[in-house]
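Notes to accompany the following structure.
One chain of protein is taken out of this complex; the other chains stay put.
The letters A and B name the chains in turn, as written, and every chain counts its residues from 1.
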Amino acid sequence: MEQVLFRHNRPGRCVTISEYRAGGGFLPLEKALREMSPDQVQQRVIDSGLRGRGGAGFPTGKKWSFVPRDLPGPRWLICNCDEMEPGTYKDRVLLEANPYLLVEGMILACYALGVEHSFIFIRRGYETAATNLARAIAEARGAGLLGENILASGFSCDIDVHLSAGRYICGEETALMNALEGRRANPRAKPPFPAIKGLWGGATVVNNVESLANIPFIIAEGADRFRSLARIPEASGMKLFCVSGHVRSPGCHELPLGIPLSEIIDDACGGMREGSSFKACLPGGASTPYFTPEHLSVPMDFDAVARAGSRLGTGGVVVFDQNTCMVRATLNLVRFYARESCGWCTPCREGLPYVVRLLEEIEAGRGSLEQVALLQEHVRLLNHAFCALAPGAMGPVDGLLRHFEEEVVEHVIRGRCPFN
Amino acid sequence: MPKLIIDDIAVEAAEGVSVLEAAKSVGITIPHFCWHPALGRAGACRVCAVKLLDGPVKGIQMSCMLPAQEGMVVSTTDPEAVALRRQVIEWLMINHPHDCPVCDEGGECQLQDFTIACGHGTRRFVGPKRTHVNQELGPYISHEMNRCIQCYRCVRFYQEYAGGSDFGVMGSAGKVYYGRFESGQLESPFSGNLVDICPTGVFTDKTARFRARYWDYDMAPSVCPGCSVGCNITPVARYRELLKIVARRNDMVNGWFICDRGRFAPKGVNAPSRPRTSLVDGVKTGREEAMDALLRRLGEVAELYGEGSIAVVGSTRLSQEGATLLPLLAESISAGALSYGLSAAESRASSGAISMLTLENGASIADVENADCIAIYESDLREEGPMLLLAVRQAWRRGAPVLLVGENSPLEQVRGVGIEAVQLHYMEEAPLAIFERPVVIAGMRHGDPRVMAVLDRSGARVACLFPGPNGHGAALLCAEHGGIPLEEALAKGKVKGLVAVEADIPAELLAGVPFVASLDWRETAAVQAASVVIPTAAWVECDGTYVNFEGRAQRFSRVMKPGLPIKELDPACHPPRIHQGDPPGGDILPSWQVMIEMIRLAGEKVPDGPFSGSWANLTSLDPEGEGEVIRGRCRRDS
Partner (left out) sequence: MRVIDDMTAILTGLWTTWKHILRRPVTIQYPEEKRIPSPRYRARIILTRDPDGGERCVACYLCSAACPVDCISMQAEEGEGGRRRAAWFRINFSRCIFCGFCAEACPTMAIQMTPDYEICRRDVMDLVFEKEDLLVEHCGKDPEYNFYRHAGIGVTQPRGEGEGEKPTVDVRGLMP
């Protein structure tokens, strides 16, 4: 299968810059600087239909277009490599195999946006990826592909790698900007949107690693070709699906968007492991509602998954087999979010521990039907938090109550977990 | 001016206000914690939820974060909004301790009020509460972190508004903690405002710990006598004892806050050593007898030493009522010298200031906050007017440069509010002409009086920091009636009889005066040296007027009746078990009433009231209003 992001991968090691350039790397950059204007680059990205790969799925080109061309003051591009969504590890795999795609994608994005200084905000635990990126940036600078007057085009930009000192909430774009500025990593209110007033008050665009890494291919091969890679007409491009859980060979695979869930599990990952049958999965990381066997044929694309009642998110597929207690799985997930709350707003700081408590009571067999109803109310009310952490945290709870209500009620009626 | 509908009421909101403020303007109080009129919005507590039924925005929104827009239809009573507010309170109550009965905030607690307003009742959460260890933040503020609802008001005030850096927020999620990064006393001179802004009992006034409840307080609108800024305050009294001071809002003077000196410094009102009965040569008598004795002795002094041997001295803490009557009293007893207690330097500076100030060129605190350049001339604002530092900081936050002129303007004063300032030697060096709204804050203790001419020409608005709460009023009267500096009045040895009305005179100056009479409520050197003492009412025990630094006359009202605090009556601190009509130690009149009595006893024409003639427009001042600006009256009259 044709690969966009993994095409330069070498088995067991990181690709070198010469291998990357030999495979066509940095040619899109040359083409853009010589033949295209920033507006043309931006338009091509818009036409490609590339949607943000960080979880929200917002069209990348459209996000870029929110920065007014005539807005005075410095502009910034931030690559969000603070990959902390449970079940998601695609950015690490990509950067450990090929950091040059991101570097090239970022330079192209800087060119399109008029940015002179950009940042890669990378989580503290990704040491190998950070080392790779630092090396890639130094090599690019040495080759005249980054820094002053890139390829004698008159365009200059630079990239800084910043290691995060914080936790999960730093992955939220406005909290990320606060963290970069050296403040407490609480999210900011929107409006004003980062495209108008972001990092240090200037226009800012925050994109995910995978989104930026797709840009070189789009520039080189064109928007239509990128679109055509997807399995269904309304989708465009490929996606890194990082599968984990009870499958035979979990791993990160680059597959076309719109591929049915069953194909991901059966073809790419060898099916369920011995003795396991598919019970449920998280289609896009821990903050998405569950998919059940009735959703195995759903095309894995942003809109199709949304129509089926969940979210594609980051594409981190976590598969559960028939021996998994869904209440315990949900409890595990919500415990993570309750710990990672930044503490700014009441629903997340106090409401998530309340949900944890309710799930603990139900799992221990001390629950009541009123508590189940209370859980349902929390799914509704936690939408009104300051940022998207709390609503995301309730994704699995929403899935639990929609698809596994009998299991929950069984906990209550039996007075214990049926899977013990 | 967007027009919107809130709960079926048509509202025309001011430009740029939030839906919460628009609702407040028509009397609808939406429960809130993190929003504060001076600190702005935060969006942290999520209690102010309303439902937008129609208009440019729809659905559940936080009313403090949403600017009011044309055509909005807002419902605060929609069941979804009510359910969300009730749930938010339930979430806050998960960790809130069960200590209302022992918490000082009870009865004046925003959390209590809004919990009832949102309809939360029985606890249904099954689980433990998180607890915290408290810090010792000093002798003034008590810290109880269990009660915190994480509204972030304290850190927003302390760091953003007041520029402090030793206090802040630590931790994340449910472990968020507000405290000092290192143990010790809070450093900001405005830390006391944490007591006012905290919506629960995390920060309470330690000096009034466990004293009384809000519904029992005796309160009245008053003015702080600490300095010439004249911040509006509400003193709180109970059982004839002054318990604490709470800030009162005045948008033209102090905004929403006051400084720690005004809030916590001992006021002397409860001091056991206060003069409470009239004394003649140390023997307790009634007031009538004391006044008779006083006039008689003064007559003897005049006979012995001739005309002009009597001096009448007031002070800048004497209310304007007393200050206007002082020249009349002096005349009635044929005094040769009239003084308002100013030093020679203060006198020169004050008279220069009042000749320079007009209605147009005087700066109020609101002018300081909106300035685009500020120069502080020969002044340490920490001493002469702390609240001006806070106003300077707000201007600095908006980009105004701050210049410190002269060697008596220390850099530390602005460092304490987080400002970087430029230091200059002379007022002429300040480039005020290039700014549109420059303000100069001039100290009155040091500095060259000729600088007043420079300031007059500079086109800047000027704030002159007169000494004392009524320094400006005293200076105006000095000019009107020829008052002289204190040392000039007493140093020559000519004065043989002295009447000190609420005056602070150093003991050395009193040593050479054979007869001293003192009308005061504090035990000053003059009271100790006096042969005749007549007690007067303290500032919380009577109505009065202070004219602040910008010439704003403000009325303060009586908070409590004079009398010995109940604590002083019995060694066991018990109230007495006897019936008594008047409170013991309560036969005390305000100084101006005593002066009118003396004028009558001296046989002179008694004025109708404290304010007569050209001062009559101050007779009916509203204590809850914004005061009346009277600066420049001497320039107008001349």
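A few points about this structure:
The rule is simple: a contact is a pair of C-beta atoms (placed from the backbone, for glycine too) under 8 Å apart; a residue touches a chain by one contact, two chains touch by 3 or more.
Computed from a predicted structure; not experimentally measured.
The missing chain, though absent from the display, is touched by one residue of A:339, A:366 or A:402; that residue is A:339.
Here one chain is not drawn; of B:58, B:209 or B:450, the residue touching it is B:209.
Looking at B:18, B:146 or B:332, the residue that reaches the missing chain in the full complex is B:146. Listed here are the subunit B residues that touch the chain not shown: 97-102, 106-107, 128-133, 144, 146, 170-173, 175, 177, 179, 209-213, 215-216, 239, 566, 572-575, 577.
FYI, only the chains that are shown with their structure count from here on.
Contacts from subunit B toward subunit A in the complex involve residues 41, 43-47, 49, 60, 62, 65, 83-84, 87-88, 91-92, 94-95, 124-127, 149-150, 152, 169, 171-176. For subunit A in complex with subunit B, the touching residues are 167, 169, 184, 189, 338-347, 349-351, 353-354, 357, 361, 374, 377, 381, 384-386.
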